[in-house]
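All protein chains of the complex are present and in place, except for one that has been dropped.
== subunit A ==
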Amino acid sequence: MMLQATAAIATAKPVASDRQRLRLRLRRQAVQAAIVLAVAALVIGFGFAVRRGLAKQGIDFNFGYLLAPANINLSEGVTVVFDGARPWLDGFSSSDTNAQAILAGLFNTLKVALIAVVLATVLGTILGVGKLSTNFLLRKLSFGVIEFVRNTPLLIQLVFWYFAVMLKLPPIAQASEWYAGVIASRGGVYLPTLVPAAGATPAAAVALGAATVLAVLALIPVLDRRLRAAALAGAVAATAAAAILGFPLAVEEPVRTRFGASGGISMTPEMAALLLALIVNGAAYLAEIVRGAIEALPRGQWEAAAALGLSRAETIRQIILPQVFRIVLPSFGNQYISLTKSTSLGIAIGYPDLFNVYGTISNQTGRNLEGILIVMLIYLLLSWVISALVNFANARLVAAGAGR
């Protein structure tokens, strides 16, 4: 933008007659019109050429297939179903329509992306701080992991996690059950989960719900500090009340059955492999961003903290990381978008993400181009939503930082 402005100033002649100015403006508008026409012609010509190509193969171009039954099976996925007129979420079944199949794929993509973003941020921060640790081994270990992950393709990491780790685990019958009821087998990964307790009273449930809301409020960093403290106190009180009324939640551990395990959260091996690959890969990139941001902070911050008698751990937790998160947020946003796009590699291991479901439907119906338009639009929307969210958070953080 700056270049343009200077260029415009530089070309404006000091003394130009009205006539010359008019001619210049006309010429510029003619160029504008020519470019618009050229692009329009290109797009329309492209459309016609594709149409002709399709016609040659006897295929028309319409979206009617979306409402036809999909007749495909997905190993997992929740979609919007209509029970009468009311929309409801339910597992995808093969009699559902193609549109519902795409929704199920989108749900799977979002599920993996969301979990991976959260865990990759945690692991990435740890790795980034670890790379600057005072411990030689930790420093070198973080460095090695980051370099190895960044210098090898994500796809080989993914297929390694799937074929060489997940599928090499013992079958469920011989799977070792780790402490806290974690079962890892080639049939899937099972984790303990929270379920409503048998004798839960509504009052206790309401108290716990209030505690959750208050705790979330207390965790939002941009709110007023006093408000957060009050919310925290409220959350503790509400939790205590829930405990006195009979705690409404219980831990349910997965129990092994003949062909799998019941109870707890189950994850297919495909999802587990995709998650592992995306978390480790994303973390390596996020770690580099964190490290760069920490090194970019003025040394005076460290020295001032040391002069105040803060330990290194305290300095990192209370002085460095809060400032770092303010700097890195836009870069993190780019990584989150890239991570979400990378879920499309699920097709390599048979995870039914958006792209994989699209591929299956295209194979069934032959409607490649219609589907690709839809899927492209969905990915565009996803990217825009993520960058809008990050921009929003960034604006709030910067505003909060400026106010201090």
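One rule holds in what follows: a contact is a pair of C-beta atoms (placed from the backbone, for glycine too) under 8 Å apart; a residue touches a chain by one contact, two chains touch by 3 or more; residues count from 1.
One rule holds in what follows: contacts and distances are computed from a predicted model.
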item: Protein name as given in UniProt for the chain not displayed, "NADH-quinone oxidoreductase subunit M", "Polar amino acid ABC transporter permease", "Extracellular solute-binding protein" or "Glycine cleavage system H protein"; value: "Polar amino acid ABC transporter permease"
item: Which of A:Lys56, A:Arg86, A:Arg226 or A:Arg299 contacts the chain that the document leaves out; value: A:Lys56
item: Option from A:Gln20, A:Asn71, A:Asn135 or A:Thr257 whose C-beta touches the chain left out; value: A:Asn135
item: Residue, one of A:Ala68, A:Leu155, A:Ile244 or A:Ile265, that touches the chain absent here; value: A:Leu155
item: For subunit A, residues in touch with the removed chain; value: 1-4, 6-8, 10-11, 28, 31-32, 35-36, 39, 46, 49-50, 52-54, 56, 133-138, 141, 147-148, 150-156, 159-160, 163-164, 168, 311-313, 337, 341-342, 344-345, 347-348, 355, 359, 368-369, 372, 375-376, 379-380, 383-384
